[in-house]
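Only one protein chain is missing; all other protein chains are in place.
Up next is chain A:
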Amino acid sequence: MKSAVLVFPGINRERDMARALRMISGHEPAMVWHAETSLPKGTDLVVVPGGFSYGDYLRCGAIAARAPVMDAVRDHAAKGGLVLGVCNGFQILCESGLLPGVLMRNDRLKFICKDVHLRVERSDSPFTRGYNAGQVIRVPVAHGEGNYAADEETLKRLNGDGRVLYRYCSADGEVGDLSNINGAAHSIAGIVNENGNVLGMMPHPENHVEDIMGCTDGRGLFAGLVAHLDRAA
């Protein structure tokens, strides 16, 4: 799997992401500066990592979403290429129009930095094939604006078309107000676009991939992508 990690000013999770990709795919990811107008040839997966691009000025992800490299990402996605946005990357994908909706301020106004449980809603997507449907995984979150919102029509389509891949849940997989950490509509933690090749999620799977991190539940996401591409090849 050849991956490219985008780098914007103010991003700070790009090296965690690169480390996870290197370890699980066995290939060194390319680090692509935001002012570039193209992606390295043969890129399978574009990753928009987490952090605070442009200091979260204006709105989270708003300025990064208009960077030159995003046109290349749009082309890549339009051709069916895989795109993964994590945390600020999810916000950037929403602001760029690659995913619907918006990430609003957490409903209790606090920055949340802790491990959460996610329920994997289906296993037949490139982004979840490393898991079983209904499986509960534990991954960290670190965000102040992760409260997913969209109009009713959009939410209905996301739910009806199986485009919600990850939801916040309790340790035993129960979805409800108690486990919905940030007030997100329908406990949404991660969604895909209509074609299923662009995923945005608030939690950080790249931070639970090695034993030293205390948990390796995030590995499945990356291992699933590698398996998906191997099968397609």
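The rule is short, and it goes like this: contacts are C-beta pairs under 8 Å (C-beta built on N, C-alpha and C of every residue); 3 or more make two chains touch, one makes a residue touch a chain; residues count from 1.
Following the convention adopted for this analysis, contacts and distances are computed from a predicted model.
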Which listed name, "TonB-linked outer membrane protein, SusC/RagA family", "Cytochrome c oxidase subunit IV", "Phosphoribosylformylglycinamidine synthase subunit PurS" or "Ion-translocating oxidoreductase complex subunit C", is the one UniProt assigns to the chain that has been left out?
"Phosphoribosylformylglycinamidine synthase subunit PurS"
In the full complex, which of A:D71, A:D107 or A:D161 touches the chain missing from this view?
A:D107
Looking at the full complex, which residue from A:A150, A:C169, A:V209 or A:V226 touches the chain that isn't shown here?
A:A150
Taking the full complex into account, what residues of chain A touch the chain not shown?
58-59, 62-63, 66, 95, 100-102, 104-109, 149-151, 183
